[in-house]
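Note that one protein chain is taken out, while the other chains of the complex remain in position.
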Amino acid sequence: MSGANGAKKLLQQVLSVVVESGGYDAQLSKLCLVSAGQGRCVAKVKIEKEHTNRGGNLHGGFTATLVDAVSTLALMTTEQGAPGVSVNINVSYMKGAKTGEEILINAETLRVGKTMAFLDVDIINKETGDLVAKGSHTKFIG
Amino acid sequence: MSGANGAKKLLQQVLSVVVESGGYDAQLSKLCLVSAGQGRCVAKVKIEKEHTNRGGNLHGGFTATLVDAVSTLALMTTEQGAPGVSVNINVSYMKGAKTGEEILINAETLRVGKTMAFLDVDIINKETGDLVAKGSHTKFIG
Amino acid sequence: MSGANGAKKLLQQVLSVVVESGGYDAQLSKLCLVSAGQGRCVAKVKIEKEHTNRGGNLHGGFTATLVDAVSTLALMTTEQGAPGVSVNINVSYMKGAKTGEEILINAETLRVGKTMAFLDVDIINKETGDLVAKGSHTKFIG
Partner (left out) sequence: MSGANGAKKLLQQVLSVVVESGGYDAQLSKLCLVSAGQGRCVAKVKIEKEHTNRGGNLHGGFTATLVDAVSTLALMTTEQGAPGVSVNINVSYMKGAKTGEEILINAETLRVGKTMAFLDVDIINKETGDLVAKGSHTKFIG
């Protein structure tokens, strides 16, 4: 890719295609890309009722879906290019986030080897800066 | 609860309420309870396009959502009763599952202490018996 | 391997060699194999001071070392044969275990694919049957 802007444009297209494909990625329809490139991807989403559990808090399943999706976008900005296949996802839930709050999803590629990629995701309350959740994602790319 | 049938009926009501609440649990609308009671809950779902990624495989985010939800239902059949709050979810993805295939989600309460509960989930291809994914879920119940 | 007894004998030799090699596996010197074969390995250890933290409880680092080692022995009883390389270890600590108590380490191969193996470990208090810890171990075997 020819730079961070190119990477962001390309990921924006990838995201649009998967969101509109009629599969589970439709859950990502409110996700906005902030920046992308060099193994990183930052996205944001304003929490709406559709993202929450009955208590009005960010749903743990949606949190895991964000970890999965945004780290995969980050991986696609590396020379590796392809999305790979998930081997393991681990998520720690640190603090609730309520409807109306905005969260940043900050994904980073830690290492891309010949067969495995390791990715790390911070989910942060945009206003307070508090860490809401942290995820790690291991993918097979061989 | 007065027995396994009572537990299943109660969980069926809980599931209906959360699915219809307009939040992220709407993703569970196709989930069918098979059995419940004594810290266990078995559910099944026939994979449709809405549960898959672009490759037509069970989506990793939906898999994590199933781990979260069905283990929480299992926890609610213990004397503890309440759903608790997620602390950690870990999912290993072992084998793909395609649109049209049916999966069993088999959740078990491993331990309920005074403040923490530990739950385990197997996701199995109903026809072949192959393990599709395995999850562990730690909740705070204090 | 020609059967469960053959597998146990072979693993016993492997264990002796690694324990005596002067590396970190010396920590496993008190580990006794109970049974092995067909992707499974059961071992036991009587907790001594050298396995504990300052509170006299089974040390979390030793628990993780047991998850790593006994699941690798289990993997070696599959047709795959080789020990592979660790990609991820996840351990949940459910209940303490004290000096003088005996624990069983029960490892099972969940799936061996072309490149990845998935293993599961229960650590159980031998007298009470209580689950002390549960681990999952993902290895690269490509």
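Each chain gets a letter, A, B and C, in the order it is written, and its residues are counted from 1.
The working rule: a residue touches a chain if its C-beta (ideal position, glycine included) is under 8 Å from a C-beta of that chain, and two chains touch if they have at least 3 such contacts.
Please read these numbers as outputs of a predicted model, since none were measured by experiment.
Undergrad: Using the touch definition from the top, which of C:T65, C:T78 or C:N106 touches the missing chain?
TA: Selected residue, touching the omitted chain: C:T65.
Undergrad: Which one, C:T77, C:N90 or C:T109, makes contact with the chain that was left out?
TA: Residue touching the absent chain, from the options given: C:N90.
Undergrad: Out of A:T65, A:N106 or A:S136, which touches the unshown chain?
TA: Reading the full complex, the residue touching the unseen chain is A:S136.
Undergrad: Hey, which chain C residues sit against the chain that's not shown?
TA: 17-18, 21-27, 49-54, 59-62, 64-66, 68-69, 85-93
Undergrad: In the complete complex, which positions of chain B touch the hidden chain?
TA: 87-88, 90, 115-116, 138, 140, 142
Undergrad: If the hidden chain were put back, which residues of chain A would touch it?
TA: Touching the missing chain: residues 88, 90, 92, 94-95, 110-111, 113, 116, 118, 120, 130-131, 134, 136, 138.
The rule is simple: only the chains that are shown with their structure count from here on.
Undergrad: Based only on mean CA positions, could you tell me how far chain B sits from chain C in angstrom?
TA: 28
Undergrad: What whole-number Å value describes the gap between the mean CA coordinates of chain A and chain B?
TA: Result: the chain centres lie 23 Å from each other.
Undergrad: Spell out, as numbers or ranges, the residues of chain C touching 2 or more other chains.
TA: Within chain C, the residues that touch at least two other chains are 88, 90, 116, 138.
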